[in-house]
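Yeah, one chain of the complex is gone here, protein chain that is, but the others are all in their spots.
Naming follows writing order (A and B), and every chain is counted from residue 1.
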Amino acid sequence: MATNTENSGPRTLGKVRPHQTQNEALVFEKSSPGKRAYKMPPLDVPAVDAAALLGAAHRDTPGLLPELSEIEIIRHFTRLSTWNYAIDLGMYPLGSCTMKYNPRVNEAVARIEGLAEAHPYRPDSLAQGVLEIIELLQRCLIEITGMDAITLQPAAGAHGELTGIMLVRAWHESQGNARRKVLIPDSAHGTNPATAAISGYTVENLKSNAEGGIDLEALAAQVDEETTALMLTNPSTIGVFESQIHKIADILHAKGALLYMDGANMNALVGKTRPGDFGVDVMHLNLHKTFSTPHGGGGPGSGPVACKAFLEPFLPIPVLARRTGIDGPGTRDSGTKGTGTTGQLCWNYDRPRSIGRVRAFYGNTGMFIRALAYILANGPDGLRQTTEDAVLNANYIRAKLEDLYELPYKTSSMHEVVFSDKRQAARGVKTGDIAKRLIDYGFHPYTVSFPMIVHGALMIEPTESESREELDLFIEAMRSIAREVEENPELVKTAPHSTRVSRLDEVRAARKPILRWRPSE
Amino acid sequence: MAYPTNYRYTREHEWISLTGSIGTIGITDYAQNSLGDIVYVDLPKVGDAVTANATFGSVESVKAVSDLYSPVTGTVTAINEELKTSPDKINETPHDTWIIKVEVADPAQVNSLMDAAAYEAFIAVEQ
Partner (left out) sequence: MRYLPKSPAERLAMLAEVGAASIDDLFEVIPAEYRLTHDLDVPRQQAESEIVDYFRAAGEKNATGYASFLGAGAYRHYRPVVIDSLVQRGEFLTSYTPYQAEITQGTLQAIFEFQTMIAELTGMDVANASMYDGSTGAAEAVMMAVRVTGRHKAVVAKTVHPEYREVLATYAKHQGLHTTLVGYDSKTGRIDLAALEAAVTDETAAVLVQSPDFFGVIEDIPAIAEIAHAKGALLVVSIAEAVSLGVVRPPVEADIVNMEAQSFGVALSYGGPFCGVIAAKEKFVRQMPGRLVGQTVDSTGYRGFVLTLATREQHIRREKATSNICTNQALVALMATIFLTVYGKEGIRELAEHNLAKAHYAAETLAAQPGAKLLFTGAPRFHEFVLQTEEAPAAWSQRLLDAKIVGGIELSRWYPELGNATLWCATEVITREQIDAAAKVLAAAPVEA
């Protein structure tokens, strides 16, 4: 119960104190022949002689996997887990990552047997439950984005970007000219130009204006008949809403180009405005950002792509459909022809203009379940309130730190705020150093040195999941570090000081990569 | 670090030293300092053609990649094999660690590049 009044009782000790963590070697180093953690039930069919059955295809030398008992496995991974920071421990101020609370009910429902055990090729008649979940999620996401159609197939944001650009390409080709280039602001996330390049397009950079937004005149001059699309993040990576976006859409549409929106920053928009309403033609979402599915140390994610009606025919196959009769239109069913009842959900493969598949099966269903659970837990009012709290939190941090940290852009922030290390750099301390020192205060660093249009950026997105207490602790930490920069810069430059490993030699790791364990000779 | 007066320099921070028609090419102290610790050099093959102002390889640090631009047009006659195991030599002695040697098509092309004084003035402005 932290308060900041004078007579609040015992002095709060800040967010962290050091404590011991267990050491733990690699599993291979703890292995011993004969230790077992598994037991197979007895075979109820005749055993086979594998060598005889497989002949030359038989494996003589087993892989060098470890041999451990169950308790050693539990201790190994439990000890490893204690070396990780996590949302469950505290705030991640990472910009554009939206590190919000991962609700536990999501985990529980994703593990319900009928859903978790469903094979993707089971007959549609046995899959109506999961198909209804997919249908409801699609409907909710279309409503949230203000678009007309959606695919849930892409496995992550970058995958969704690729899918989205392929839709754009397919449409242009249907208009008679694939066109050559994609416009991307210099503030964009790296996946944007990478996606454009692997889609076979050349990338043309769009310089941001003095406010960090799009310069409309420059854009109008740059868009021509060879421009496929503009890939835009809104709010931008500096957390600013592009209030001219409908005009941007008009400029593009006038030359037959499309507006692609990177949905990474949807946490500032849900329930307050809809991309479909301000001129976006196609966009991707990140279920692992805005919709609370867990990051899990780096994945899995899910990157649905929503689009306007004119792009719908090009969506990846298959598309969820309802049978209109016993022998429904264009439905391919995995084995129960003739049993389809009217109105049954099914997968439709008869889509002649589709761009094809972007992955096997239907997408990361486990993440759909979690995202839908999140939407249901919030409801319309919860979703709006979530966005409001996210924006309030970011602005609170901005107000409490702008006297100590340089704000490169004076435009109002939405769900994230970007500072620069300009003042601290004068003392030889850079954003990366401040970030490492933040670790000693019990926080994960914010996003360092991105976006590239801000020199020495500190990109901070608290999300709605942070209480005022946690925000105050964060602010207190950042203010304390700013003081340290003045009084004892070396302390900051050599941080962190409290972690179980100190700064790791990345140069050595890149010069002489050791990417696996090997038994010593 | 001083910039050797018998070298010529490009705006992309490469240096070239000409002996007859063979040009020896590396990157400057300014470049290695901006890059940080170099972890890898992507080299062309002997026999490859290079074109003035076009890329012939790249230099990587942990956090960045920098293209290498050829100061001249010609053919690669040698690559510094040592860089495959010790790319850090470029950080230590950038002006003595060569990257490639090129048979220069037109040696006079080198004269249009910056001399040491001009290059030093150039980087003073960049900073």
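FYI, contacts are C-beta pairs under 8 Å (C-beta built on N, C-alpha and C of every residue); 3 or more make two chains touch, one makes a residue touch a chain.
On a predicted model such as this, the values are computed, not experimentally measured, just so you know.
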Partners of the unshown chain among those that are drawn: A, B
Touch criterion as defined above, residue of A:187, A:208, A:227 or A:378 at the omitted chain: A:378
Touching residues (missing chain, whole complex) on subunit B: 39-40, 60-65
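The definition used in the following text is that only the chains that are shown with their structure count from here on.
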Between subunit A and subunit B, centroid-to-centroid distance (C-alpha), Å: 40
Residues of subunit A that touch subunit B when the two form their complex: 506-507, 510-511
Residues of subunit B touching subunit A in the complex: 37, 39-40, 60-62, 87-88
